[in-house]
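A single protein chain has been omitted from the complex, and every remaining protein chain is retained in its original position.
Going in written order, the chains are labelled A and B, and every chain counts its residues from 1.
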Amino acid sequence: MIRKVIITVFVFTCLLSLNAFALNGSVEGEAVSDAKYMADTLLVLIAAFLVFFMQAGFAMVESGFTRAKNAVNILMKNLMDFSMGSIAYWAIGFAIMFGTGSAFMGTSGWFVPADSTAFASLEWSSVPTHAAWLFQLVFAATAATIVSGAMAERTQFKSYLIYSVFITGIIYPIVGHWIWGGGWLANFGAGMLDFAGSTVVHSTGGWLALTGAIVLGPRLGKYDADGKPRPIAGHNLPLAALGVFILWLGWFGFNPGSQMGADAADISLIAVTTNIAAAAGAITAMITAWMFLGKPDAGMSLNGALAGLVAITAGCAFVNPVSAAIIGALGGIVVVLSVLLLERMKIDDPVGAISVHGTCGALGTILLGFFHSDQGIFFGGSFGFLGAQIVGVVAVFIWCLVTGFILFYGIKAITGLRVTEEEEQAGLDYEEHGASAYPDFNVSSIR
Amino acid sequence: MIRKVIITVFVFTCLLSLNAFALNGSVEGEAVSDAKYMADTLLVLIAAFLVFFMQAGFAMVESGFTRAKNAVNILMKNLMDFSMGSIAYWAIGFAIMFGTGSAFMGTSGWFVPADSTAFASLEWSSVPTHAAWLFQLVFAATAATIVSGAMAERTQFKSYLIYSVFITGIIYPIVGHWIWGGGWLANFGAGMLDFAGSTVVHSTGGWLALTGAIVLGPRLGKYDADGKPRPIAGHNLPLAALGVFILWLGWFGFNPGSQMGADAADISLIAVTTNIAAAAGAITAMITAWMFLGKPDAGMSLNGALAGLVAITAGCAFVNPVSAAIIGALGGIVVVLSVLLLERMKIDDPVGAISVHGTCGALGTILLGFFHSDQGIFFGGSFGFLGAQIVGVVAVFIWCLVTGFILFYGIKAITGLRVTEEEEQAGLDYEEHGASAYPDFNVSSIR
Partner (left out) sequence: MIRKVIITVFVFTCLLSLNAFALNGSVEGEAVSDAKYMADTLLVLIAAFLVFFMQAGFAMVESGFTRAKNAVNILMKNLMDFSMGSIAYWAIGFAIMFGTGSAFMGTSGWFVPADSTAFASLEWSSVPTHAAWLFQLVFAATAATIVSGAMAERTQFKSYLIYSVFITGIIYPIVGHWIWGGGWLANFGAGMLDFAGSTVVHSTGGWLALTGAIVLGPRLGKYDADGKPRPIAGHNLPLAALGVFILWLGWFGFNPGSQMGADAADISLIAVTTNIAAAAGAITAMITAWMFLGKPDAGMSLNGALAGLVAITAGCAFVNPVSAAIIGALGGIVVVLSVLLLERMKIDDPVGAISVHGTCGALGTILLGFFHSDQGIFFGGSFGFLGAQIVGVVAVFIWCLVTGFILFYGIKAITGLRVTEEEEQAGLDYEEHGASAYPDFNVSSIR
């Protein structure tokens, strides 16, 4: 089975590669010396590097928030989703997202040719196509990696390889086309706005994670005989905290970089709104957890910072700092409630990915309808704009639920999705990877 | 009690927010397209992102250098001081530091309005006000986070929340106003110079840490019955080493970014002097520790790199690389002696923060009086300049001691500062946060 998958992927890649060879025969040779062109490119590339580093952040958060016996597995998933995603998003993803095509998807620009005529919807970009691709790739990989958190500690490794290709190569790029690639949502009514991807990236990842978690079912031992949830604490809080700081850093690429051009005042504002929302989210999540759980819970506070970041992502360029603080603060409150609610609904999300990215992504996108400095309800805007935001959120939710269930039930039927009970009990590291994350330590495996 | 604090902070924030709403009603709309403006802004923002990442460095250093049973607590402190600090420095700190006002403090520009007329002392800055704010915020947060290291393993979490707001919002900004905001020290005699904050940021943090450590008293078990100090090793050297590398990286934002403008030759020199001082500090600290302790101690060597960085911060733009090597080397020697001396004086600083930031910050500021390439004694300068440096160091020392003792004795009297003996024995993580940093591992709590 494994071999079949590998061979299929390999052959497919080879064929596409040969096809692309002709297209990519020569490297870019234009020598545009304009200072703005250069500054824009520097910004976009540096932002891309920072967002790439978010992969390390996700790897640390997801391994830190899960058990030691599954640490190798989750790290490998993070490494491989970015690697497989890099190939998939290069081969087909970018063409589907930004290629000239229909209102539903793009259909030109496979393997990202250096000349940009294939990408009519990239007219907003003043940087080389390669730079734009790299920046968009790291976003696509973010969407895919979010899913791994909610499905942690019980998913087969090879199923993971398959679904991450589908998400990065097809499901995510189609959402992206709708909103950023000149598709139907960008032109719906007043025009939906999602500056850096609260919905495009985070909600897409979060709702796909939701379907994955539902299809898988909860981890063994997550609920006792009476159906009461049992806490399963993460095994390494310092790693998780490091991961959150890395993600926060990466967001300074994620949001300002989405300007795709180095306008000084704009990117400064974006960096400020991003930071204030994160801070506010951490504070309100801490307070909310303190009230509901009796203690200033570290996991909740860390997720609160992320919730603030996710919530501000849609509007970071369009709101003032006070609005950013409010949006972030609401994100921090909502993420705690969402985590507690999902747990009660028997949807087991070991790291809180659905709440952080799905719930707070939707929240932030809708709040932009209220707080946009020109078009928001609170600033004299129309209900039409708010309506477009809500339609966008709902459309992406439906798309992800439909495609997510097809994807995960499909994998379940064909190759299987979940590991055996024995393997889950013993930990995925030994059986799936023949390794232990901490062989010098006495690690408990009976949690 | 907790609730009272929370509610007070919350109400205060709400009121200020409402007030600010009017001021911040619209986002920045100017479209300045000048290349230098753009390059300056890129530099300052990227530098700000790197300095932000120093929060992760401090979190790793402080948790790595303390015991496993207090790891969650110190991580939470690091997360929350940046989050609370972001709000406090936005609401009032920046206005006090750079707002137009008196020689003692600024009094205009609350909540950082985008138009910069409120900030007469920002005339040196050629970047958008928002970018300048973000860059200054990450400095303010650095000062606050230094304190947490020296007070680790025995401070109540809620006391920490309170003091970090006071430091970031008031105590630090006033020092900053004196030296960088056009206050009295900037105009004292020949004019005190502290390019990137050996005194403004590091000594301020270090001396406040000193008062905190004195008011708290040493950790249980730090001194035996005869008063002899007992070593309490940090629980995770790899994390601490990672933290130091992250801090070193962050300093490449801290120092070159303080140029606040992208002058190629200047920022190149600054990056070089910064690096050479760090390297020299690590080497001399290793040698000094080898002589005094008999082994090339890892903790001392890591702190030596930081000591070199702190010492060069005042003069990084004003000295040549050879001087930088000497300043860094002296920092590395002095930090080891300072750590040993403080330990003997019964001032318990678990991570060496007072020595690294307080002592070496003062050292570097005074050494600039000797090594400044134009004004230094060794380069034909006058004693007047050296005098101004010394006055600055002493003034900040006195200010921090006075305000620090008021702050910490105040908190002690009103809400309590230190945890109970039982809690300290068991570790702060369980009692304060209801969590363990490493639940899958067999962690010793009897050190």
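Note that a contact is a pair of C-beta atoms (placed from the backbone, for glycine too) under 8 Å apart; a residue touches a chain by one contact, two chains touch by 3 or more.
Bear in mind that the values here come from a model prediction, so they are computed numbers and not experimental data.
The chain not shown here is touched by just one of B:93, B:149, B:212 or B:299, and that residue is B:299.
Residue-wise, the contact with the chain that is not shown comes from A:72, picked out of A:72, A:192 or A:241. Annotation: of B:225, B:264 or B:413, B:264 touches the absent chain (contact as defined above).
On the side of chain A, the interface with the absent chain consists of residues 2, 6, 10, 17, 20-21, 24-33, 35, 37-42, 45-46, 48-49, 52-53, 55-56, 59-60, 63-64, 71-72, 75-76, 78-80, 82-87, 90, 111-112, 114, 127-131, 133-134, 137, 157, 236, 239, 242, 432-442, using the contact rule stated above.
Taking the complete complex into account, residues 35-36, 39, 42-43, 46, 50, 67-69, 233-238, 241-242, 244-246, 248-249, 252-253, 256, 262-269, 271-272, 275-276, 278-280, 282-283, 286-287, 290, 293-299, 301-302, 305, 318-322, 325-326, 373, 379, 438, 441-445, 447 of chain B touch the chain not shown.
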